[in-house]
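Taking it in order: structure first as structure tokens, then the write-up.
What you see is part of a larger complex, with each chain still in position.
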Amino acid sequence: MSTPPIKNQNQEVEKSNRMKYMLEKLSGRLFMLCALLSVVSLVLIIGFVFYKGFHPFVTQGYSFIDFLFGVDWVPSEDKFGIFPMIVASVFATIGALIIGVPIALFTAIFLAEIAPKSLAKIVSPAVQLLAGIPSVLYGVFGLAVIVPFLQNNLGLARGQSLLAVILVLAIMMLPTVVTVSETAIRAVPKTYREGSLALGVSKIGTIFKVVVPAAKSGIMTAVVLGMGRAIGETMAVILVAGNSLIIPSSLTDSVRPLTTNIALEMGYAAGTHQEMLFATGIVLFSFILLLNFVLAKISSKGGN
Amino acid sequence: MRKFKDNVLNGLLWFSAFLTVAVLVTIVGYIFYKGYRLINIDFIFGDYSPSGHDGGIWPMIVTTIYTIVISLLIATPIGILAAVYLQEYAKQGKLVRVIRFATESLTGIPSIIYGLFGAVFFVTTLKLGMSIISASLTLTIIVLPVIIRTTEEALKVVPRSYREGSLALGTTKLQTLYKVILPSAMPGILSGIILSIGRIVGESAAIFLTAGTVAALPESIFSSARTLTVHSYLVTQESGDIELAAAIGIVLIVVILVLNFATTFISKKLNKADY
Amino acid sequence: ACGSSDTSSENSSGGSNYTLAISGSTSVGPLAEKLAAKYEEKNNINIEINQIGSSAGITNATSGVSEIGMSSRDLKEEEKATGLKEHIIAYDGIVVITHPTNKVKNLSTEEVKKIFTGEITNWKELGGEDMEIVVVSREDGSGSRDAFQEIVGYSSGELIKNAIVASGNGNIKTTVATNKHAVGFVSFEYIDESVATLNINGVQPTADNVLQQKYSLSRPFLFVNKQETLSEEGQKFIDYILSPEGQKIASDAGVIPLK
Amino acid sequence: MNLFYGEKQALYSVSLDIKEKEVTAFIGPSGCGKSTFLRTLNRMNDLIDSVKISGKVIIDNENIYESSDVIKLRTKVGMVFQKANLFPMSIYDNVAYGPRMHGIKNKKELNKIVEESLRGAAIWDEVKDRLKTSALGLSGGQQQRVCIARAIAMKPDVILMDEPTSALDPISTLKVEELIAQMKKDYTIIIVTHNMQQAARISDKTAFFLNGEVVEYSSTDKLFSVPQDKRTEDYITGRFG
């Protein structure tokens, strides 16, 4: 081989290599900084929301217990109790799960196991697409269709109710729960199905006794994600909840969940009132963090 | 007995799937049915009018585009580099776990909390005011985890052999990264970006509290302004005009639809790139 | 890069394209938008109007986030104490509305109070059908709500607990228009045939009756500002509103002009 | 019997007559259609959309492709797969799974079936103390034998085995082979294997597959000692494959 140009300029090469190592180091640092940015964001968010939210309890002598368990929310009279809202959020979420999860799960099973391929190929992406529709539109639909429907057909005095919230949330979490659990079900190894079918077990039997249990952790993830969506949803709920300040005793009561309390009054609030809305945010935040924690637990279990 | 149970369950499966599809079709159908009459050129490109019904939504479209462009301009490079760090540079350890936890937690935070944060941090503390830039920065944080995650997934499927092949030729990690790894991960990264656009377009609570509701063509990124989704919310809220809200909804759904097709198209291309 | 390009654009236009930031009441908002639209046609100015509620508008004006705040209620003592200057730009009536099918057409102030505080819970007691009354109120912090409560004579804490709370006049109108049990209150501007308006103490809610002080449910629409932060352009806009031309626009918009 | 995957033909007029209570082995190079044929015997190929089959499989005087009762067929014809595919449940639940799904609820009866089956699969002693623990914690060889137990818990007539030992170490393989030898007196066993020694050791009859055809089918002794077909001879002497 003729004199190779690469080896020729040995010294220069070494110099340029040193440059390269420098660049390597620098870029590595830069990349790390970028990655740390999400940590910074999270810390900032937690920091600011908690700082603002705890302010009245730390410096102004409001009692956090009264805040959590108080039943009166009259900002203009300095009464800040969010117990009705906590109850509303919890009920709304549970209700939405009770209605939404079975339907979503059955739909996912249907799409993954039963539906003819051609059908599943149309329906699955369509359902996914719906996960992307702005939640406001679900609210518009709820306000314009579900609320009057409940009013007229159940003979309610007000259609804005816990039930309306539950229905809207159940609908909204369908796409998420369907899509995630469908993926989980599809990921169950074919060998499980074959093993069961080879024992002369029917297809449906196989699905419910082997496939779904095997996809358990994925399905749980789906449920927790759906739950997160339900607890955190704001703009759709605000339109159908009625936002009354009562502890709901029936499905037909109108309610004010935590999220809507913030969105409803944030614009109008100042001073302690505003800080109390941040405190509401803290409570909401804690619910979500708890859920995330549960989710992390589930997925680490699923990994094993 | 088993047969009977099977049949019942089978029936339930069909019924649930039917219900899901029916509900979702109803919603989309309703929005189109209510809103299609208002859709025309003047509506899309016309200026907002305070008297409502006869005005257009051009200022909101512009604002929406602003927020998309600015948020992505910031979030995309940061997100990609962060993913590169996590996948290619970081040694698995505490730091990575902390970063992962943070990213995952950010994904789960409801947008109203982002709104609260944006309102005190960007709007008040950084004195950016209610403005497109405040909203865009808030949105940046919202989509950052989305981009990080999808990019990480895309990087994961780049075969190890590409990295080895390149490094074995005496190239640096950086060279390998931008000549070999990033190009092969590009389709995956793109679909992450499109996903983020969807998220930005659909967001309301966080924007509402950080950009305000000014219904005029924004002068600059420091102007307060109103996005399409916020507009659709306010129209429902303030004037109770369902038809108008639905018409805006149609525009939003079409945008989401187009984005979805783009994602599918790109991921199809991804598969081709493998061969 | 973004910042620098912005300042340069401001410089190049020599400050002639001034941005005037206004925020506050959702009741005043629509009127302000209409006024601004007309004013912008003739002047090289850009007016930003954020409808975020009276209290927030007042806070913004105090803190300087907005040059002008819009309020649909009088300033409270502590708000006045911060040195805010107020300009009444028009008057507005608050109308009690029901579903068009509701037979009750007149209420006394006392009855309105009893309805909103939950002492009267059935339309039957007011001579209407035997059905529950559903109270619809604005949210805490709203100027309309403050003014309404003050005139009728009850406090936020007394509001019946199961009242539907809606943010924004439009939302109240839609809620009342679609619920035959409902009663609510909105600003004059929002009235149309989808809801029925009630007489209060036998007086019709009209502009004339407000001007003659026969109709009690009224309040001023205010622009508020800090003297030191109000720009020349801001002052000009306020002057425009107070001019006959501005007042004509107000009257066309359905609110009550100053004279 | 002809079988197509979509356009591609995988079996060409395969025709075999399999004796009861014997071990029949299928051998042949990879991709020649052994598994495919085995899976026609309990209609496992039904699961694959693209499969098209012409011909018949007669078990107990009945063409299984005419009768529509796949469940009955699969109850009668058990199957053990190449890779142990236990369900993520306890050992007990795995073995009891089939009987339970066929309506047996009685605890005692189930206990009996589970014990018998595990004994039948020569694994009872190794697992009797941990029946309630997850089956996935067992070693590969143990899992494969639990799979066999699971299959015999259904009291099938025929057991199909698709390379049941190819994923196992030599010792586990030996155990499973011993088991097959024992089981032969109760069941008709058909086994696919890559390992000619194994076929020679355990089977009564052997069929040699090549490219979707049965080249030779005769008693194992004969096939390995005096192969009739040149290709068989080439294969068993290791000249290709």
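By written order: A, B, C and D. Residues from 1 in each chain.
Keep in mind that, in the parts below, contacts are C-beta pairs under 8 Å (C-beta built on N, C-alpha and C of every residue); 3 or more make two chains touch, one makes a residue touch a chain.
Predicted model only: the values in this text are computed from it and were never measured.
Counted over the whole structure file, the protein chains come in the copy numbers A x1, B x1, C x1, D x2.
Criterion: only the chains that are shown with their structure count from here on.
Among the remaining chains, those touching subunit B and also subunit C are A.
The chain closest to the protein's centre is A, with centres computed as averages of CA atoms. Chain pair with the most C-beta contact pairs: A-B.
Chain centres here are Cα averages; for subunit B and subunit D they lie 51 Å apart. Per-chain CA centroids place subunit A at a distance of 36 Å from subunit C. For this pair, subunit C with subunit D, the centres built from the Cα atoms lie 81 Å apart.
The set of subunit A residues touching two or more other chains comprises 143, 202, 205, 239, 267.
Touching of two or more other chains is recorded for residues 52, 166-167, 171, 174 of subunit C. The part of subunit B that touches subunit A in the complex is made up of residues 2-3, 5-6, 9-10, 12-17, 19-21, 23-24, 27-28, 30-31, 34, 77-79, 81-86, 89-90, 98-99, 101-106, 108-117, 119-121, 125, 141, 144-145, 148, 172-175, 198, 201-205, 208-209, 229, 232-233, 236-237, 242, 245-246, 249, 252-253, 256-257, 259-260, 264.
Residues 2, 6, 9, 17, 19, 21, 23, 26, 30, 33-34, 37, 46-52, 65, 166-171, 173-174, 177 of subunit C touch subunit B in their complex. The residues of subunit B lying in touch with subunit C in their complex are 49-51, 70, 129-130, 133, 212-216, 219-224, 234, 236-242.
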